[in-house]
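Here you go, one structure.
We show some of the complex, not the whole, and keep each chain where it was.
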Amino acid sequence: MAKIESAFFDLSYLDALARRNTCIHRLDPRIKVIATAVFVICVVSFHKYAISAMLPFALVLVLVMGLAEVPASYVARKLLIVSPFAVMVGIFNPLLDHQPLMQLGPIVISGGWISFFSILLRFSLTVSAVLLLIASTGFNAVCMAMVKLGMPRIFAVQLLMLYRYIFVLVDEGIRIHQARALRSFQKRGLSMKTFSHLVGQLLLRTLDRAQRIHLAMLCRGFDGTIRIQRVFTITKGDLFFLANCCTVLFLLRYFDLPLYIGRLLTRLLS
Amino acid sequence: MHMADALLSPAVGGTMWVATAGTIAHCAKKVQRDLDDRKIPLMGVLGAFIFAAQMINFTIPATGSSGHLGGGMILAILLGPYAAFLTIASVLTVQALFFADGGLLALGCNIFNLGIFPCFISYPLIYKPIAGRRPSPTKIAIGATLGAVVALQLGALGVVVETVTSGISSLPLKPFLSVMLPIHLAIGLVEGLVTTAVVSFVWKARPEILELTAAAKPLGALNLRNVLAGLMVAAVVTGGALSWFASSSPDGLEWSMFKVTGSEELDAPEEGVHHTLATLQEKTAFLPDYGFKQSSPTESIENSEPETSSWPMIDSGTSTSGLVGGILTLMMAAALGLLFKRRAHTV
Amino acid sequence: MSHHIVEVTDLTHTYPDGTMAVRGISFRIHHGESVAVVGANGAGKSTLLLHLNGYLTPQHGSVRIGDFPLTKATVQDIRKTVGMIFQDPDDQLFMPTVYDDVAFGPLNLGLPPEEVEIRVQDALVRTAVAHLRERPPYKLSGGEKRAVAIATVLAMTPDILVMDEPSSNLDPRARRTLIELLAGFHHTKIIATHDLDMVLDLCERTIVIHEGTIMADGPTLDIFNDMELLARSHLEKPFRLQGCPICSGELSR
C-alpha cells in the first residue's frame, strides 16, 4: 500500500479509537493533556543513564492503555515505524561513550550502551503517552482543551481546519496518485518534474477549495472570528484522577521503585 | 529531521517550548489583527495540502532515493510569514500527535527549527528581496532555492545544537554538524527545486494568486527591525537559560532534583569504584583499552563538566538490584497487559 | 413582501484572466418562486450565483435583494437573507462536528446559546439528520453530507435559498430524498443544475443561460418543449419527457 494511504488509515483508526467510551475517554480533555505533559516531563528529566528507574512508567502506561482499550500491538507498530531518528542519533552513544557503568557478574557494560537503551526507553514511553492521549481523547477535544489552557484561539481554529481537511485533501491526493500509478507501469518512482505538476495541480485545487470554503463561511455571517460553543466541565472525579496521577508520577520519579524492590529481593535471596 | 523527546533534556525542551509558544502567540495576534479573513480557510486547507503533498514521494535525481516536500517555503510564499508560521506549527502538531513524529516536548524544537527559519529569515531576507513584487520564473527559482537551502541549514544547526546541549546523546558538536549540514544542504537543494517547480506551476496557471499574496501588505510585509530584535531576544534568553542549566549540571532539572531529595546513590565512594572497575576490567578485558580515567579524550569532548562521571555510580549491588527490580516491573507490565487483553476478548 | 425579491439588472462579470463569464444578465424573481438556472458547462451559472449573495460584487449592472441594492454596506445583511448550498458539501462543512457546523451561522449572528441550540436542533430535525449531531462531517455518506449542508443553511433562517448543483453524485434514493426535502421548503429557491428531471419536479420557472447571456426565461414546461432552444444551449429534454411518445409528438393525444 502506498504511504499516503497507510497514513490515511492511521488518522481514521485513531479517530475511531477516540470515539469509544471508557473511563479514560470520559475524563475531561484538559486533565488528560496536563497528565500527559507531566508524564513526558517526568520521563525526560531522568538522568542520561536511567533505565530501570523509568520502567514503572511503562507500568502506568500499560494500565491506562488497558483501561482505554487501546490495542498495544498498534502502539508497538507505530513505535517501530517512527523510531529511526532516535535510534540513529542514539546509536552513537555506545561508540563514543565507553565509560563503564554497570557490571553484571563478569560483564561490564559501558555508559554508551546504557544511555542508548535509556534513549530507546524514553522514546517508547513518551511516544506511547502521546498516542494514548489522542487515542483516548480525539484531536478536536485536545484542541479545545488547549484553548482552555491558553493556546491562542486562531491557532486552535487553524488546527481544527487542518485536521478537518486532511481527510478531503489526502483523499484527493490518493486519487491523483492512483491515476498516475496506473499509467506509470514499471517506472516505480515519481520523477521530480511529474511530481511538481502533480503537486501543483493539487495545490491549485486546494486554493480553489479555500476560496469556496471562505465563501461558505461568509454566507453564514463569518466576520473573522470563529465561535465554537463547547462546554467542558471538570468534575470532582477528574480532579481526583489528576491529583492521583500526578502524585503517582512524582513518586515514581523521585523514588526508584525497581531498585527498592530489587534490593529487597536480593537481600531476601542472599 | 524531527527531534524526538527521547533526545531532549527538560531544560532545552522547555526553553524551546517557551520560545515557540511565544512566537505562536505573537503571530496569532498579528494574523488576528491584520485579518484578511480569506486567510483563515486558506491556512487550514493549505496545511492539509502540505500534509497530503508530504505523503507523495518523488525520486531524487541521480541518487535513486526518494524525498518529499517540506513545504515551509511554499507556505511562506503563499501566505506571508505570520500565517505561514502558524500553518507550519499546526502541521507539525498534527504530525507529532498522530504520527508520533517527534513528541510533545520536542514539538517546541521542531516548530522552531522548521518554522522560524523559512518564515522569518528566508522569506523576508532572501525570497522577498529577490522575487519581490514582480515575480518571474528565474526570480522565483533563485529566491525559493536559496531560501530553502538557508532555512534547512539553519534548521539542521538547530537540531544539532539542541541535541548536543541536551546531553542525552553523546554526539559531539563538530562531527554531528559535519554530518548534518552537508546532508541538509542536499535536502535543501532538492526542496528548493521542488518548491520552485510547484510555485512556478501555480504562477503559470493562476498568476493572480501569487500576485495577491505578494501584494498583500498587512501580512506580507515584515518589519525587519522587529524580526532581528525578536531573534536577538530569543537568542539571549535561550543562551542564558541553556548556559545556566548547562553550568549547573548536564541535566539541570535532574541535578536539582537529586540535590533536593539528597538521593543516596550520589555519595558512593569514587575511588573504590574506579579501583574495582579497573581490576574488573583487567580481568574481563571486555573493553580493551579504553581508559576509565575521567579525562579520557572521548569523554572530554562529550562533556566538559568534571562532575558528569561522579553521579551515575557503579556499584555492582545497585546494578543488580536495579536489574532485578526492572525485570520484575517489566513482568508486571506484561502481565497487566495480558490481563487486559484477556478481558477484552471475553467481553 | 417586497423584501424577498431578487432583481438582477444588466450584470457583467469578467475574471482576472479575461474570461467574460457573465455578459449582461437581467431578471426578476418574486417571493416564493422556484427558479432553475440551466445551461452548458461554463455558461456562467456558478458565476451568476456568486453575485446573489455578494461573494462577487457587480462589476457593471446591479443586484437588488429585497429593498436593498447589493453594495459593500448591505452585503452583511443580504448574506443573512440569502442562504447558499454548494455543489460539494465538503466546502460547506468545515467544522469538526455536525453540531458545530450547524451552530456556526447562528453563533455568528450573535444569538444567545439557548436560541442557537433551538435553531440547530430544528434545522437538524427538518433535514432528518438529528442523529448525526456529534459526528465529524468527513465520516458521513454523500447523502448525509448534503442534508447537513442544507441544515447549516436553514439554521440561518434565510428567506432565499440559492443552490449550485445540489443533486450531483447522489445515488437515486438520496437524490429523491433531497428533492422531497426541497419541495417542502416554501422559500424562494434558485437552483443551478444539469439535472433537468429535478427541475421538472421543483421549479415552475427556468432561466436558460448561454455564454454569459440569457437565452430564454419562462415556464419550465414551455422551455423544455422548445427543441431548438434546447439544442442551441447544449441542453436536452428531461429524460422523463424523452421517453414519452405523447409529449415527443410521436403520438397525438
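The chains carry the letters A, B and C, assigned in the order they are written, with residues numbered from 1 in each.
The working rule: a residue touches a chain if its C-beta (ideal position, glycine included) is under 8 Å from a C-beta of that chain, and two chains touch if they have at least 3 such contacts.
Small disclaimer: the values here were computed from a predicted structure and weren't measured.
Written as a formula over the displayed labels, the whole complex reads A x1, B x1, C x2.
Methods note: only the chains that are shown with their structure count from here on.
Each chain gets a centre from the mean of its Cα atoms; for subunit A and subunit C, those two points are 43 Å apart.
One simple way to say how far apart two chains are is to compare their mean CA positions; for subunit A and subunit B this gives 16 Å.
In this assembly, the C-alpha centroid of subunit B lies 49 Å from the C-alpha centroid of subunit C.
Each of residues 94 in subunit C touches at least two other chains. Multi-chain contact residues of subunit A (touching two or more other chains) are listed as 160-161, 163-165, 168, 209, 213, 217, 222-223, 226. If you check the complex, the residues on subunit B that touch subunit C are 41, 44, 208.
By the touch criterion stated above, subunit C contacts subunit B in their complex at residues 16-17, 94. On the side of subunit C, the complex with subunit A involves touching residues 50, 53-55, 76, 79-80, 82-84, 86, 88, 90-92, 94-97, 100, 103-105, 107-109, 113, 116, 136-139, 152-153, 156.
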